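Only one protein chain is missing from this complex, and each of the others stays in its spot.
Take a look at chain A:
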Amino acid sequence: MSSETDDIPEAETEYQHDEDGGPDPEKHCGHGRGGMGEGVKRKEDKRFITGRGNYVDDIKKPGMLHCEIVRSPHAHARINEIDTSRAMEVDGVVAVLTAEDLAAHELATMPTLMDDTQDVLVNDKVKFQSQEVAAVIAEDRYVAKDGAEKVAVDYEVLDPVVTAEDALEADAPLIRDELDDQEDNHIFDWDVGDKEATDKVFEAADVTVSEQMEYQRLHPAPIETCGCVTDWDPGKDKITVHLTSQAPHAHRTLFSQVSGIPEHKVRIVSPDIGGGFGNKVPIYPGYVVAAAASVVLERPVKWMEERSENIQTTGFARDYDMTGELAATEDGIIKGVRTDVLANHGAYNAVAQPSKFPAGFFNIFTGSYDVEAAYGSLTAAFTNTAPGGVAYRCSFRVTEAVYLIERMVKVLAQELDMDPAEIRRRNFIQPEQFPYESATGWNYDSGDYEKALDKALEMADYDHYREEQRRRIENDADKLIGIGISSFTEVVGAGPGKSCDIAGIEMFDSADIRVNPTGNAVLRVGVQTQGQGHETTFAQIVAEELGMDVENITVEHGDTDTDPYGLGTYGSRSTPVAGAATAVAARKVRDKAKSIAANELEAAEEDIEWDRGSGEFHVAGAPDRSLTITEIAASAYMNHPGSEEPGLEAVNYYDPPEMTYPFGSYIVVVEVDRETGEVDFERFVAVDDCGNRINPMVIEGQIHGGLAQGIGTAMMEHVTYDENGNCTGGDFMNYLLPTANEIPNFETGYTVTPSPHHPIGAKGVGESPTVGSPPAIVNAVVDAMAHAGTTHVEMPMTPDRVWENLAEAGLERDPAETVVFDPVGGDEGEPADD
């Protein structure tokens, strides 16, 4: 095949689904071989549910040492002296490392993904609580901990600053005083859109609304924390790093650059990963320390975080303080969007997003709406908090953008006293407008927003709950009903090499298919699963494209010595990019298979047709003269045509021509208790459109998990700090994750609007629910109090916060006014005689 772009038009014609998006065998989809659209059971689950997974912490090597990191109890402090002598006396301690030791190997600092420089171990000044100060390497994990206790650090405590707002005050303590040209805590200003045009739209508008909202600091909090086993082989001058990595190849390149070890002497193995959610994209100091220790001591070294270390020091997410504004006509037509953001980046600029996008894809903040003009500005600041800004189950700040626009639409609906469903309908980008260029420069691929909203409204029985809401208000009921809608659009699948790179490396991805002589195949991909089900869904793409049974395909990933180079899994990019690479590589194999079939069937190659339904190759007009892929695989090795090389394999590196734009409509119905501030979910309806669907069951699982995390975001999770920079939300006692108790029954639905430029018309879905659900939930709670004037409730909407908002609106109900539970009291309460 000549070039990848030649394959793109195929996407429009090859796959068809029925009206509801299900697999349709009549229209070349769902042939019972486990191809596109079939709910194949996950291949990886056998080992997970039988306890045979292999995670980093399961890895044990002979002679392996353990690394424990000594962390600062202070958020801002100068280090006068580190005394390691008592730690070295602990029986079993092999080494204690400080910045000085690392400096001897030029490893005292490391680059962040945003070209800042972070201390691996603190050189001079601690900049956030729990920052890495020293490392103890010992024979045993417990001994390492005992040793860490004995490292004496003399700190000179400095005043910390923990919020972006305070950090930008003129008299704020300077955090990054080691940087020559840094005179304050300001990192950068960024803006997007046409300010002048937007201001004009606002001046001319009938109605403008404004709301301030905070997207609080969250942590991805994967159940498996970050860690590694580093193993330097002095015989081969090669280091193998078993790493909790969402992007093994990118990490290999960075490891090589930081350590000076040539890249072909670095092997990164990312084994089974217990959740990543963006947390396992950056490189952390612990990895570098463990690698340095392994090289120096010539023994394997394991470093594995504890829970609190994970939450308090590794990449957090969000922490955007946003102001949103809409300009509209009296009948609810949105003319302009304006937003201003104050971003807390922590002590280093270590956000994990494509380097040309300092605010990620936040500029998708016009959402699903056809808006004339938009302008956004953002200021980022250093603070004495952990560095981060990772895309927590999110495509680089899309979550913040969607929250902003979906909240603002609700605010506008209230201002105009319009139904929030109706106002959305009036502003949606219409199906015929695609491809649509947004006011902030995005090129939306496809969408049918109203269809998804209508489906969600119907599923949720919207009119019934509006009626019930009115009835409860009229009756002054103890529990109020609120209905929240979010009709979100995401931008995922980063991304085209011309605009998207991580540390300079373009964000393509790759697939390598090798069909064996016996007709089964191995697919290797450059992305790395953390629970998404790649071993199943990518096999389904191959099954579909080659007419093989899904059982006969093994997917491998996570080992840089054997897999093709890729940028990894985050930002819902695996299906849009590596999924495309897989389809294109499979089609290359198919082309070669045609040539082999022609040889075997003694026909001209152009007379060989492939039938998607049967999965067989046959001579045009003679369906009986056919071969299966298994027969062709045998021929490829045993009787290959002279015109071709032996073997049957293909590689594709796929540079996506554009991003993909999944969307959906979520409707949440809540009951708010006026007495306690508790919020109960009555209904939770999620209609998603991720284009063509590979595995509906895997998609549904993704949606369920993401909705749970959306509920955590809206109701429970917050990494908090006190004014001294102590992280008061840094463990599972204080950072609350949702459990089965907090999760309602989800009702999922879907529509299908294929991406026109993607080889299989898919868009990516893993992050839609975390992105789309928080605004729906907040809109629902606000909606319950809207009749009393409430326009916003901050997340997390804990009962006490909801109660405060109820009280501000005059809706709170004093517990004393309600009937006291009294099972016996009163004449009527007397138990009757038998």
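Here is the rule we use: a contact is a pair of C-beta atoms (placed from the backbone, for glycine too) under 8 Å apart; a residue touches a chain by one contact, two chains touch by 3 or more; residues count from 1.
Note that in this section contacts and distances are computed from a predicted model.
The hidden chain: which UniProt name fits, "Biotin-dependent carboxyltransferase family protein", "Alpha/beta hydrolase", "Glutamate synthase (NADPH), homotetrameric" or "Carbon monoxide dehydrogenase subunit G"?
Not shown, but named in UniProt as "Carbon monoxide dehydrogenase subunit G".
Have a look at A:Q257, A:N443 or A:N726 and name the one touching the chain we're not showing.
A:N726
Contacts of chain A with the missing chain: which residues?
That gives, for chain A, the contact residues 71-75, 86, 89, 129-130, 149-150, 153, 155, 157, 308, 722, 724, 726-728, 730-731, 733-734.
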